[in-house]
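Single-structure report; data block below.
The other protein chains are all here in position, but one chain of the complex has been omitted.
Letters are used for the chains, namely A, B and C, taken in the order the chains are written, and counting of residues starts over at 1 for each.
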Amino acid sequence: MEFSGTFELEDTTVDEVWLALSDPVLVQESLPGCTFLLHVEAEEADFDELGEQAEGMDRELTNDPEVIAGRAFREGERYAALMQVSVGPVNPTFETVVTIDERDRPRMHASGEGSSGDSSFEMSSSMALSETEDGDGVAVEWETEADVFGKVAGMGQRVINPVANRIVKRFFSSVQEELHDLGVEAVSSSDGDESDDRSLVDRVLGRSKSTDSE
Amino acid sequence: MTEHDITLTVNGAEHDLTVEARTLLVHALRDELGYTGTNVGCESSLCGACTVRMDGEAVKSCTALAVQADGAEIRTVEDLGTRHDFHPIQEGFQEEHGLQCGYCTPGMMMTALDILEENPDPTREEIREGLEGNLCRCTGYQNIVNAVQNAAKEMQPAAVADGGESDDDPTPATDGGEEL
Amino acid sequence: MFPDGFDYYEASSVSEAIDLMAEHAGAETELLAGGHSLLPAMKSGLSSPDVLIDIGDVEALHGVTADGDTLGIGAMTTYSDFIGEDASEEHAPALYHAVRQVGDTQVRNRGTVGGNIAHADPASDLPGAALASDATIVVTGPDGERRVSADDFFFGMYATDIGPDELVTRVEVPSAADAVGAYAKKPSPSSGYAMVGVCVQATVDGGTVQSARVGANGVMDRGVRLEGVEDALAGASLDEATIDAAADRATEGLDTAMMMSDLQASAEFREQLVGTYTRRALERVLDRTPTPAAAD
């Protein structure tokens, strides 16, 4: 199954959106049904343990780039999320592990898989940011290829498309709200002359150093 | 998982039983009480093989919890008529070859009773519509429609008397003013 | 075929239902009305709530009342009970014709008007009818009743403006005794749900459409008004030309990205069908509208 779309965030910049989408905490807060989203080191994610870990953690939304940089998504790393997808009376909770395959501003690519009882999914997703034509906002172009297996695939086929669309829509609406509420201001690349800042910026912006020439 | 003491009156006989909340009415009838005339054909409320009458209405007993039926009057195929004293609907199915494997038939007949109560003289199309919730894989339905029509005639002896002709010549009495 | 285990509670009143919901707020709780959407989902293993609160026997939620201005339908009124009331066809013709086409004989005997609307299945028959008949959904919670216009009620697939601690208690339809209603539906041959269903309620006087509301099911992720059709009808004389013009505008303003697309029909085909079924619904309206001569 393939889905794609474009979502426009108003009154913001590519850097701000990039920063926001770099922050697992903001993503967790914006994703409908997401209980936690955590970096995982171990080969196998133990979701019971992660759940306890998440409860013990004190992570707040912030507009502080440095804090965000400290916890920002990193290319090649894996993240675990507990996601409840609510579709009327059907509310499976998926234990999901996502790998950030590529993170190179303004582009991100991730792949992952999740399971809930005898249903599961695999997905591969990419996203690119660009300034909108009027220059007033940011266009997020996204596309996802997903495969769904088990009960949900067999019996919930007709709901998957609209539900996926709704989740994406609500996600970006929340991102937009959070952006405005927090007043996130991205460290603009032009600010950072010093090498320390430079690396921070690179890290937050997910820019690989070697390809900084663009 | 809660358990519940319920009372079901099935074909006039009162039964007290204890069921898990999740026990479906059809399983209470079949497994607990032994009314195996009611069959299970699907699990998505589409085939209607499990149709019984609950408080006088056709319902799919696989889509009701037994606990929801607490206190209800249930009528199953076992209550229709015996081989020596068929109910008209059974007679209709027998005469018109309205069944082959017979698995859908109990549910089919219980729904047909509903149809005929609502509309004692249904057209073929109305019967087909009324049976939308009952699937049959053997007969192609044509003889089932015949069976229900046959039963309709049987159950409406008055209508039969002049029914045959009035089809071609509706309300002749009120048309008296028009002369050739 | 076998639902997972759950705890079952039967509410005898609306307030008891609300109390039960509050009591089990931490658990996954579902209200059980007719059960014809919920129980199949539970039997297939797609849905496994911890708690079911049965509101089917709450006396106050049953029955149809007409006071001249409004037709009130208790949320637990079954489809067949609704159809059986003369007032239904008289005061809420659009809803009446839609309810007649819900499910099958047995489903209509158990399923409820309120349960259908609360469930908000976009392929069900009543969201469009609620919109076409300008219904108000009465939602009751710990703080009492709220009244939500059907226009504001449906958020998306199975998503509505009902809070987690609330339930739909009544559906109110402004009396439309002068109006004509029609529902044209293309049912899925397997499930019977609407691949597309168009519901119209129109007041026609002397051959001219005084007012018309048109709702559609199965097309988008929720029941929607077909505003292009309504515009085309408003003030026009109800004839074939108007019907053609209205049907041509069936998908006007609909966000095609959120159009339903599934095994039954692609979004593209649904676009085609909305037009076709709008035409059929309007033709039924035309058929049912007394000719000016006969009306006089």
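General remarks:
Note that in this section a residue touches a chain if its C-beta (ideal position, glycine included) is under 8 Å from a C-beta of that chain, and two chains touch if they have at least 3 such contacts.
Simple rule for what comes next: contacts and distances are computed from a predicted model.
According to UniProt, the chain absent from the figure is "Carbon-monoxide dehydrogenase large subunit", selected among "Carbon-monoxide dehydrogenase large subunit", "Formate hydrogenlyase", "NADH-quinone oxidoreductase subunit D domain-containing protein" or "Na+/H+ antiporter subunit C".
Although it is left out of the displayed model, the omitted chain contacts the following shown chains in the full complex: A, B, C. Within the whole complex, the absent chain has one touching residue among B:Leu25, B:Ala49, B:Ile74 or B:Leu113, and that is B:Ala49. Check B:Leu25, B:Val67 or B:Met109 against the missing chain and you find that the one touching it is B:Met109. Checked against the hidden chain, the listed residues B:Thr7, B:Asn119 or B:Gln142 yield one contact partner: B:Gln142. With the whole complex as reference, residues 1, 117-120, 122, 147-150, 153-155, 157 of subunit A touch the missing chain.
As for the chain not pictured, it touches subunit C at residues 1-2, 4-5, 40, 44-45, 186, 188-191, 263, 265-266, 269, 272-273, 276. Although one chain is hidden here, its contacts on subunit B can still be listed: residues 20, 22-23, 27, 30-31, 34-44, 46-47, 49, 76-78, 80-83, 86, 90, 93-97, 99-106, 109, 124, 127-129, 131-132, 134-146.
Please note the rule applied: only the chains that are shown with their structure count from here on.
Here the CA centre of subunit A is 55 Å from the CA centre of subunit B. Subunit B and subunit C have Cα centroids separated by 28 Å.
Within subunit B, contacts with two or more other chains are made by no residue at all. For subunit A, no residue reaches two or more other chains under the stated contact definition.
Residues 1-2, 4, 20-22, 24, 40, 43-46, 48, 51, 57-60, 62-65, 67-68, 111, 114-115, 130-134 of subunit B touch subunit C in their complex.
Considering their complex, residues 1-10, 32, 35-36, 39-40, 42-44, 52, 54, 56, 80, 103-107, 109-110, 190-192 of subunit C touch subunit B.
Within the complex, the subunit A residues that touch subunit C are 5, 87-92, 117-118, 151-152, 155-159, 161-163, 165-166.
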